[in-house]
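All protein chains but one are shown in place.
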């Protein structure tokens, strides 16, 4: 069983924290997608994706961020990305994600971003 | 670089301790062979092979034990095997190694075996 | 040793389940070719994207079909050929939309080929629909 993947969701002060662990590729991205969809269905639009344990992501995983962010921003929420390791960050960077997504090094900064400004960063 | 291998030799009270770390296959067995040969060349015939960090062994590695043990026993030495993990021990067992080699769980027992009886177990 | 040409081939059923094995294959061959760790990571991603496209687009997730990855290196460069016998497409007709536009359109795709082209030094498609579609890509080996 090479390249395991796990996604887990928790709530912190009204913010949904989705933690990715392992490899997100075309095989595992649907689990990540389902985790975000579950939050939207529950009306949760303030989302932080904790990537501290993310070891690999392909465009299938990046597509999950892309396809949901407008919907949550329309509802005054956002999807923030935190904790990317340099190796994985590179993939986000070459596709221009830093221009469109708030990416922070640590979780606290990402969470704090929501408490100071409840509305989303405009793309 | 999958399946790394490392072999390191140290001396303890006149006993040569050869520690195997990682994967011993037909590719890496020559390094193990060279480590034993080095001891023989130095006249060291009391050898403990510490397998606590050995994660894999194929017949190429087992052949190293086989080809040297008579020579060291002829000189009143021995090659003792210690610390095998269950998964690796299985390979030694299906080929009958426990009948011909002294195999101990821990290093101290293997080392003590030499201090109580300097001569070798007879095959 | 690095001067001699070395060829490795992997055939797997066309399922995303096998992308992990494909990446391990690429990582091992890339490391053996003497690529840096950073470049090995780029190869893994490029080949993953190419194979994910074959699995999804060329074969429409039909796991009875086969994806073939051919790796080749010498002292200069490493190349990968991804071969399928699926439906094919015209790569010149694929327009690369800006990320901002994809996001506004709530698209989840459209980044794969861009990644491949960014990560590799040479990328070339040879398409004969239904017969044999081949994506050839090459990366120079930096001395690490």
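The chains carry the letters A, B and C, assigned in the order they are written, with residues numbered from 1 in each.
Just so it is clear, contacts are C-beta pairs under 8 Å (C-beta built on N, C-alpha and C of every residue); 3 or more make two chains touch, one makes a residue touch a chain.
Bear in mind that the values here come from a model prediction, so they are computed numbers and not experimental data.
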Candidate in contact with the missing chain, chosen from B:15, B:64 or B:84: B:64
Sole residue of C:24, C:97 or C:134 that reaches the chain not shown, by the stated touch rule: C:24
Residue among C:16, C:32, C:53 or C:108 touching the omitted chain: C:32
For chain B, residues in touch with the removed chain: 2-3, 23, 25-27, 33, 56, 58-60, 62-64, 66-71, 87, 90-91, 94-97, 99-100, 123
Those residues of chain C which, in the complete complex, touch the missing chain: 4, 6-13, 17-18, 20-21, 24-25, 28-29, 32, 63-64, 66
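FYI, only the chains that are shown with their structure count from here on.
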Whole-Å gap between the CA centroids of chain A and chain C: 26
Centre-to-centre distance between chain C and chain B (centres being mean Cα positions), rounded to whole Å: 44
Multi-chain contact sites of chain B, meaning residues that touch two or more partners: none
Shared interface positions of chain C, touching two or more other chains: 24
